[in-house]
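Missing here is one protein chain; the remaining ones are kept as they sit in the complex.
Each chain carries a letter (A, B and C) given by its place in the written order, and its residues are counted from 1.
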Amino acid sequence: MIFLLIGVPVLAGIVAFFIRPGWMPRLLLLAVAVTHAGLTVSVWMVQPAPVLDGWLLLDAPGQLFLSITSLLFLMVSIYAVGYLAREDWGSRQDFKEGLLFTNARESVFVCCLLLFLGTMTLVTVSQHFGLLWVAVEATTLVSAPLIYFHRHVRSLEATWKYIMICSVGIALALLGNFFLAVAATFNGQEHIPMLLENLMDNASALHAPWLKSAFIFMLVGYGTKMGLAPLHTWLPDAHSESPSLVSALLSGALLNCAFLAVLRIYQVCAAAGMDAYGRSLLVGFGLFSMLIAATFIVRQIDFKRMLAYSSVEHMGILSLGVGLGAGGVYGAMLHAVNHSLTKAMLFLAAGNIIAVYRSKSTREIRGVFSVLPMTGVLWVGGFLAITGSPPFGLFVSELLILKAALDQGRWGVAIAYLALLSVIFIGMAAIFCRMAQGHASGLPAAGATPRGFKTTLFNEPLLSVLPPLALGVLTLVLGLYIPEGLHRILELAAAAVGGF
Amino acid sequence: MTDLSLLLGPISALVFAPLIPGIINRTKAVAAGRTGQPLLQLYADLLRLFRKGAVYSRTTSWVFTAGPAAGLSCIAVSLTMLPMGGVPGAMAFTGDLIVMVYLMGLSRFFTAAAAMDTGSAFEGMGASREVQFSVLAEPALLVGLAAVALAAGPAGLFDAAPVVNGFRSLSEIYSGLTLSVWANDGAILLLAAAALFIVALTENCRIPVDDPTTHLELTMIHEVMVLDHSGPDFGMILYAAALKLWFFLALLSGLLIPVRSENLWINGISTIIGIFFLAVGVGLVESMMARLRLLRIPQLLAGALSLAALALVLVLWG
Amino acid sequence: MGILFWGSLAMILGSGMASLVLGRFSPWANRVGPFGVFLGCLMGLAPAMDVIVTGTVMSWSAAWRMPYGALSCRIDALSAFFLIPIFLVSGVSALYGSRYLKIHETTKNLGASWFFYSALVVSMALVVVARNGVLFLVVWEIMSLASFFLVTFEHEKESVRQAGWIYLTATHLGAVFLMVMFVWLAREAGSMDFDRFEAMRFHSAAIAGPVFILAVIGFGTKAGFIPFHVWLPEAHPAAPSHVSALMSGVMIKTGIYGLVRTLTFLSPPQIWWGWLLVGVGLTSGVIGVLFALAQHDLKRLLAYHSVENIGIIALGLGLGLIGTATHQPVLACLGFGGGLLHVLNHALFKGLLFLGAGSVLHATGTREMDRLGGLIKRMPWTSATFAAGSVAICGLPPLNGFISEFFIYVGAYHVLGRPDASIPSAGVIVGMAMIGTLAVACFTKVLGVVFLGEPRTEAAATAHESDWAMRMPMVALALGCVAVAAAAPWIVGLMSPIVAGVAGISAQAVTTHLQIIQEPLESVTWIGLLLVFGIAILAMLRKRLLAGRPIGRAGTWDCGYAAPSARMQYTSSSYAKPLIHLFDGILQTRTSYDAPVDLFPAHAALHTHTEDVFRRRIYEPLFHAVDRFRGSLHWMQEGRVQVYILYIAVTLVVLLIGGL
Partner (left out) sequence: MKIVIEALIVLLILTNLKLIASSRLSACIRVVAVQGVLLGLMPLIAGQEALTLRIAALSGLTMLLKGVVFPWLLLKTLRSANVRREIEPFVGYAASLMIGAGLLFLAIWMSRQLPMPFAVTSPLIMPLAFFTMMIGLFAVVSRRKAITQVLGYLVMENGIYAFGLVFAQHEPLLVELGILLDAFMAVFVMGITIFHINREFDHIDADRLSALKG
């Protein structure tokens, strides 16, 4: 089962590399996405058996993040079909510098997408720290070409930064792995295998200072990938320059995977009785990330960068929630789900806006409501959702995290948390409302609108409206009702990470 | 006996009110060494006005004609609650003083509206001034009466023991104003009386606030608001003004003349006499001082308010 | 009865959705929506009335798969009392709006607008019946968002977008305080259920005090307490008039409801709460009416009057708290009774006034008072109802505004002698007197400048009376004002269960305590009748006197000036000038004056502009400070990959040195 989950996308990816562009790769993409989603659903039905003597195993956190990834990938691939169909593959003018540029080969794109799915799945299921590291690094490498899909200078720069920063970070995580290995070696001879459960079982036997430094290195390493400030620097560039559907995956799925990696090492630390230290670090990183996000969201001139920074913010909230422990962990898990859905929805909507306006500037774009009614609704709805206004899901999780903070009487944390949330809300409100409302302006000269988009009522292509709509409906539902099964998994996951 | 005496207040007001301006003018004339107009001048004016026809501005609407009627009926209705010294008002009830003050407000509302209805800048100016002064006058009135109420109130009001009915009608308050009260805290009553006197002058547009005898529109306040009224309307306005003056003087004399015998007639008559004396007093004041500059008037009223407040403070902590 | 309630909500929401679906395609959206809402509201009134009259409490509860959430609702006397204005004003405003929005039928998607309208009505109704913290917060925010979308109906205008943003910001910040409050209560009570809160009766000062402060800030932002009122004068003018009526008449009252409901969780109140509320009330009342006086924009003026009336309500509640804290039940009953009654009254006359302003705007296309005038001849209905509303809002007898103020006055006078309550009650007396007279000044100005005199512009001269769909609501609300005033003595009886819940004493006790005002209210009603009677008599007398006598028609007395023009009338600013001058320390009005020069001046102008001093002195500096701090961090993302990697290295080293 697990092999299937990983193998199908990887093999399909390799296949996709060799078939020629056209409807074939898109079909393949869609097929794999559906299959993967189906497999994930079946995972919910029957717990899959561990394989490779426990190296690959699907525990509650893994299952949660696997499901998010799979769902997002399904939506994104539906979107991608329409997107790739709309793209013109000749060389065209870049709307910022006006330089000519082309796209990467479609087959390469699809191939990398599929491999991306495969590697992310591997992250969610791998229980062995070494393997986990390999998987995370692999996600970086396969996602780099995705960011460089539009072959113009800015995306190239973004790609370079992405590779350099993430590789350096991940390298540190590798050292962390070795430290963990050292920590897991007592009296020189026998080694505890670096499987999560073994480490947790005899966590007390681990060598404390080494474990601590291992935690620091892995936190910094995976934190870089996860986008915790001040290690987040690659994130806005990569998210803003990659195609919107890739940004959706990066923000909605990849960051979660990195978060999962952080959770893994935190689990070990907690088991070894160093949770106080770990939690303090997580809280600190969380608040600082929110601060940096707020700093750059307010008056942001590029709305995809704004979304990227909002991802930084929410990663901060996640680590804050875990750092607060107790009910906060459940909140964090729920938050991860909601954030992925909402952020993906926003990025896809942003894709539609860019496709018509040919611009990412929050200063020029006006009147999305009147130009693209559905997208406009999604855009504003997404704004309300991402800022945690009821009745959307993020409200509940943010409320839970607040409650965790207040229950422990940590007023400083609570106040900082709320103040930053408010600042971000105010900043985003200004940007989103200005973009959505008003008379249509900032549109390119007539005829520049791409195929498939007629800027009249109800002529937005269904394939690019339905996926974000579905995601939006999902987070709306999660804001009003949490299904029993999801609740159970969330509780299990929270319990695994030392909360409830 | 009692029920008859209850009617004394309203009836005496309706009958004698137009006499007051006569008294004032005659006082001023005498003080100025003239003979001056007859005492009953206002009666004659009213009769004449009620017999005349009327001229209306094309600009005006029903509001303009409603103004005088509303003003007159407001003051007439508040007469029914007015105590004549020891004689309780015809329909006194807890909190009637608030109703009286607000009836004044209602008549002011209508008068100002009627003035604005003519579309004349002068009358608008008058209305604007009228409402401006009331902003300080009404609080002074309410606070002053509050001080009086506390001074005249039962001793039980001061200790912390909960009283059944701490707040009473104006008539009950006035009936409590015996000589002993004056003996105990006359100072407070005097302060309150001073405040009330200033308010009375303001509300009735007497010198030093307003000069009813001026002939320059720009300096008028109340007179200018009624420039366009004529015939019966104007009659009503003059009559209402007289009644209002009577009303305030009655308040004052009821406060200043502590005759509280069980024979209500004595109380009533003495109060009425007091009113006439007060009228003379007003006349003297008017012949002694000139009207203030408009910008100074708010200060005068603020002074009245602070006098009243001082009285209240003295009652509460004196 | 319960089925009626939910049925009405379903009907309102359903018609909203229906018009949303119809939305783009047909003008029917603008018929289905409003009439559905109207009928739904009529339906909803029945259960509310039933609860108040019979005193039976309806409650529903259901499990909710949501952390700390539970779908529990209850209509007790308090909720029912707030439901009445909600359904009343929403219904008539909907009727009004269907005509008011007709001009947009071709240009805008009215379906969406009506959907949000119905969402607003339903969420308001749910806010006052919700019995669970999470549920309350959810519906509360839905209410805010729905009203936000209604406010930005004409979002093509920059000013409207700005107003919308301010409103959204303010309401969101308020909600943050409420979140903290509920979470804190939940932390103590172990659950978010209101029943649990009421059972706990938090009395330790360590919790009750801060929670009360949080409630005052959070709910005060919605209600419009100064200094949290800044959004009102922006949002109310921006919104379509029927929405302004709904928001100003009803929605801000949900803030009052929240505050009162919170008081039922906390007991016994400490006396400083009362002092605080009285202080807030005085500030809001006086400053609110002063700013209203300084406005030239009709709807903005009305918005500031909402601040003033909220202040009066706060005064009532404050006195009530003092009464409870100092064990003077009479004061408690009078204070709470007056405050709550004023909620109903203000809903009636403020709704009426906004609708009137709307039909003026609809007829002349301007809210600028100095461009209007003389409308009474062309718009008799609007003018008459507006005049009634003005008398009511000035708190003058014989209309309903006076009744609730009378409660508060009597309460204040009642305890004037008591050492522990005399200062606030004296303050209340002075403050209310000033508020009342200033309101008179303000509304004689509005009435005189907008409806009386000569039209100042072409638009005003050619104005038309709006048709029945817009007239009926105004008439209905005006009648409501009269009815409440006339029925005052009986209403007192109905108030007692409502007050009882807040004052924490039995309904019977409240009834006995309210006896003190029972008989006076009857007299007040008589006096009202007497007044009307007197005016009628005098009018008849006048007619008799003038019968057969010459009645001339002439121009207004112009002091001999040859060519008077309509522009020479007293304007709103000149009318208000003396008072503005008197209180300039607070208002800080800015005047720009270019004087007429030489013998034949070509041009001369005088502009006065009074912007909200709190916005200028508190909020704008605050926001700018935050923004400057934000900007000072901007170097962090300066683009060089080397620097970024340096961050990583530094973080690592710091953590290592700290950790090892």
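Keep this in mind: contacts are C-beta pairs under 8 Å (C-beta built on N, C-alpha and C of every residue); 3 or more make two chains touch, one makes a residue touch a chain.
All figures in this text were calculated on a predicted structure; none of them were measured in a lab.
Partners of the chain left out, restricted to shown chains and counted across the full complex, are A, C. Across A:M164, A:M200, A:A440 or A:L480, the residue that sits in touch with the chain not pictured is A:M164. The omitted chain makes contact with just one of the residues A:I6, A:C111, A:V125 or A:L174: A:L174. Only one of the listed residues, A:S213, A:S244, A:T375 or A:S397, touches the absent chain: A:S213.
Here one chain is not drawn; of C:V21, C:V53, C:I618 or C:L646, the residue touching it is C:L646.
Seen across the whole complex, the unshown chain contacts subunit C at 634, 637-643, 645-646, 649, 656, 660. On the side of subunit A, touch with the chain left out of the figure occurs at residues 128, 130-131, 133-134, 137-138, 140-141, 144-145, 148, 151-154, 156-161, 163-164, 167-168, 171, 174-175, 177-179, 181-183, 185-189, 191, 194, 207, 209-210, 213, 236-237, 240-241, 296, 300-302, 305.
In the analysis below, only the chains that are shown with their structure count from here on.
Computed from the mean C-alpha positions, the centre of subunit A lies at a distance of 44 Å from the centre of subunit C. Here the CA centre of subunit A is 78 Å from the CA centre of subunit B.
Here the CA centre of subunit B is 35 Å from the CA centre of subunit C. Shared interface positions of subunit C, i.e. residues touching 2 or more other chains, are not present. Residue ranges of subunit C in contact with subunit B, taken from their complex: 327-328, 330, 373-374, 376-377, 387, 390-391, 394-397, 402, 406, 409-410, 413-420, 422, 426, 429-430, 433-434, 436-438, 440-441, 443-445, 447-449, 452-454, 516-517, 519-520, 523-524, 526-527, 530-531, 534-535, 537-539, 541-542, 545-546, 549-559, 566, 568-570, 574-579, 582. On subunit C, the positions that touch subunit A within their shared complex are 24, 64-68, 134, 137-142, 145, 152, 155-156, 158, 161, 164-165, 168-169, 172-173, 176, 179-180, 183-184, 186-187, 626-627, 630, 633-634, 636-637, 641, 644-645, 647-648, 651-652, 655-656, 659-660.
Within the complex formed with subunit C, the subunit A residues making contact are 160-161, 164-165, 168-169, 172, 209, 212-213, 216-217, 219-220, 224, 230-231, 233-234, 236, 277, 281, 291-292, 294-296, 298-299, 327, 330, 369, 384, 389-391, 395-396, 399-400, 402-403, 406-407, 414, 418, 421-423, 425-426, 429-430, 433-434, 437-439, 457-458, 479-484, 487.
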